[in-house]
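Left out: one protein chain. Kept in place: all the others.
A, B and C label the chains in the order they appear, each numbered from 1.
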């Protein structure tokens, strides 16, 4: 299998995640559902640390939800206990209430897996989609611009 | 949103899964990585109970691994604590060492989410793909035939 | 290490749990936090199937919470992928709003691990302990009587 090189855009949001004992299965590699949990953690940190919108506040005080409507993921290279992987978040498309992002997992310049995830913003009260609040939308637009290839 | 009706093929493998407290997030609905864990459990049960090949034996004694190479999932209707959902496994394509399955989550005849998952059979010793052992392959082929639409 | 035999009281509530791939660590045995998740599942089932009080309803509609205030657990024999373990729930003490239970994990008459868990019933609105509703309390008392050694 050929290797896919990956260099994140200079101002892209990247988090390093240590592969822990608890992430790994009997073969010593990450059990795949844990990746999705890591991705959600990266998204939380991106909202708070990059966009300046506290994820917990949006949910608990704002009563917003961010359910995923579509996920796809290609797994290329497994990750092993003790490794540290980098997860880079890129914005692909911003809709009225939906957001398409990519999360690229890489290490030493080689792509290990890539997920595309589409989320919708909804009200936890009405359980209906709601348009993204303008300040959040603008922060996401600005992030997309400054990280566009 | 229109509802998608789903009726599993008569002889398809279906497992009912109760949505537990631990599956649910602060909105009271399933946190999505748990679905993938449920799917893996259904696949294990399918190997053992439907195909007659013990999944734990294949891994621990046979030293086979079944890493996922591609996953995609459409989430239509969330599931809530206390509900019981049905997960039906269908075979889409059988390759030399790869297997494409669909898992449909449904309740009361309505589809809630659907995943397509491609797995590869590999050796845990060489970490290379290996062709499926013929008895396993034949069991999967037979399952596909008897559940074909 | 000597083995501890365990025979559940005749009318005790027992659930069998298959040890799955996802429960196991790189040594092929259950990663211990998963036991606590299994225990919570047994407690849910006990409320619903044995006591006749739907756990999800108590939380979502009744706005009760059941936080643990104390847990202790002795781990004697590890469990391996593919095994099926039995979890038996016993009531040790019923307080005004607190409940002390034991969960014994056993297989083939041998005790593998035993947990003592103390939970408090609280209101999710006031976040204060509340006395157990009399019908629930009576159901728990009756269970304790019919399973007393």
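A few notes on this one:
Rule of thumb we're sticking to: a contact is a pair of C-beta atoms (placed from the backbone, for glycine too) under 8 Å apart; a residue touches a chain by one contact, two chains touch by 3 or more.
Remember, predicted model here, so these are calculated numbers, not experimental data.
The chain that is not displayed touches the following shown chains in the complete assembly: A, B, C. Residue-wise, the contact with the chain that is not shown comes from C:27, picked out of C:27, C:84 or C:102. Interface note for the absent chain: among B:42, B:56, B:81 or B:105, the touching residue is B:81.
Here the missing chain is touched by one residue of A:57, A:92, A:125 or A:138, and it is A:57. Contact between chain A and the unshown chain involves residues 18-22, 28, 37, 40-41, 44, 54-57, 59-60, 80-82. Listed here are the chain C residues that touch the chain not shown: 26-27, 29, 32-34, 36-37, 40, 59-60, 65, 67-76, 78, 124. Touching residues on chain B toward the chain that is not drawn are 21-22, 24-28, 31, 33, 81.
In this text, only the chains that are shown with their structure count from here on.
The most central chain, judged by the distance from its Cα centroid to the centroid of all protein Cα atoms shown, is B. Taking each chain's centre as the average of its CA atoms, chain A and chain C sit 35 Å apart. Chain B has its Cα centroid 24 Å from the Cα centroid of chain A. Among the residues of chain A, those touching two or more other chains are numbered 26-27, 33.
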